[in-house]
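The other protein chains are all here in position, but one chain of the complex has been omitted.
Let's turn to chain A:
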């Protein structure tokens, strides 16, 4: 079994696996964003509680608003501490003053009006910034989609390369065993009896080649997930849970490995075995 064929399968499936992880997460993120029916307005950091109350009143007065909720500086700090967890929350203690602005969460009656309302709210005096998750997400989606597409293009090229190298390996085995094959044909072994060992050889290369990327990617994603605390750093987009992605990833990669190996075997047997 050649090292080249095996490494080609490993690289192919590693890139495929990486693209899959991205795809799964983009899909989940997209779901989570379209499910979000609210947006947040932030006041200046030194705005007072009264100013917050006043801005909230003005927002309530706009047409099409379902609810408005004020998150005070203290509440905001508590929330962030929870999200960051024990170790990282110490960082926040380093601030003498609460660094967070007052946040006002706005929920429109009609989700389709979210962009129009976000714009109107941003024009209210005292509002420093409006965070519209849709706009933010769109930029991330574009980047991730490009990365994923590049990955897929690579995968296609790599699949072809892998099959070529697997085919080459099997061809060597066929050459090595040509006398046995000749005799098998002469004494009336069926075509499939002669073919299957070579197709199995391809599948074994594919199987071994898939095991390594599966282990690497599952382990890698797990540690990433733990480090990132399950969210896309700071953006509050949840990552697909490690446990959910692992099985899917392993099944797809192993199946692809077997398929590449099997197909490599089939084309070789067709071209070089002539049975």
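Convention: a residue touches a chain if its C-beta (ideal position, glycine included) is under 8 Å from a C-beta of that chain, and two chains touch if they have at least 3 such contacts; residues count from 1.
The rule is short, and it goes like this: contacts and distances are computed from a predicted model.
The subunit not displayed here is recorded in UniProt as "Cell division ATP-binding protein FtsE", chosen from "Phenylacetic acid degradation NADH oxidoreductase PaaE", "Cell division ATP-binding protein FtsE", "Electron transfer flavoprotein subunit alpha" or "Sulfate transport system permease protein CysT". Among A:90, A:149 or A:182, the one in contact with the hidden chain is A:182.
For chain A, the residues touching the chain absent from view are 179-180, 182-191, 193-194.
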